[in-house]
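Only one protein chain is missing; all other protein chains are in place.
Here is chain A:
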């Protein structure tokens, strides 16, 4: 007996509630943008500058005590969070202390780090500091810029590639889907105030890749079916294509999610935010390839004469005069 996540020969109408699903997506995107504007993101030191110190102690972490110990140093914005992880031993109590970049410092101030460590050792003389990371404000500004450029470059490159391989309507649909995925993922980071650092940008770019992967598989089938069924309404062709690829979509998302969830649970707290972004991205990416990309393709329509696929190869403006 085989495991079938999707029944054979499905014939579901994915556009029956098109208004509802599309409206829901627009709502989520809008909500995410509002969250990002109002609450903002919990930027890590990569983007804001400052210092994070990871502490490890045999005694239980008391955030209040830590805060009191550091307060006399007058370091401005200090955030202290206790870190929990199933892989920690019983004597392993971990916290991270995040200190804002000190005013007037172009670079990294070693004295600040030493002062904080000394202050914390008063609480537990055996406290250790497994990692200390400082980023000066000068570098962090550049890092933000590079990150934004990276995401934009990825989106642009992909827009171009899909336009080359398909038609511009496909390209817009795919890019709308991945912009949707990226914005909603950032929205979740804003809502849950998970630390947003360089690794998260890497995760966002992976989401871009994954979301497309999914969309492209559906589009590839649409292209094939458009050649096969020349007079069927667009909506039926899209529905057929999504149903035909549904089993694959669910299988691949399934295996990827299995892998990511094991990493999320067992991979340790250091990369949890990163893995969380990817896990979330896979879920949204799968949803958006059906309910955003295909919806937009349906709205925009596309050329219906695919009988001579090679006629305009390499020249998108080939039949301007025709």
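Criterion: a residue touches a chain if its C-beta (ideal position, glycine included) is under 8 Å from a C-beta of that chain, and two chains touch if they have at least 3 such contacts; residues count from 1.
Operating definition for what follows: contacts and distances are computed from a predicted model.
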Hidden chain of the complex, named as in its UniProt record, picked from "Oligopeptide/dipeptide ABC transporter ATP-binding protein", "Protein translocase subunit SecD", "Nitrogenase iron-iron protein beta chain" or "Translesion error-prone DNA polymerase V autoproteolytic subunit": "Protein translocase subunit SecD"
Option touching the unshown chain, where A:251, A:283 or A:300 are the choices: A:251
Touching the absent chain when the full complex is considered, from A:144, A:188, A:234 or A:259: A:259
Residues of chain A in contact with the chain not shown: 2-5, 54, 87, 106-108, 110, 113-114, 128-136, 138-139, 146-147, 149-150, 153-154, 157-158, 161-162, 165, 198-199, 201-202, 205-206, 208-210, 212-214, 216-217, 219-221, 224, 244-245, 247-248, 251-252, 254-260, 262-263, 265-268, 270-271, 274-275, 278
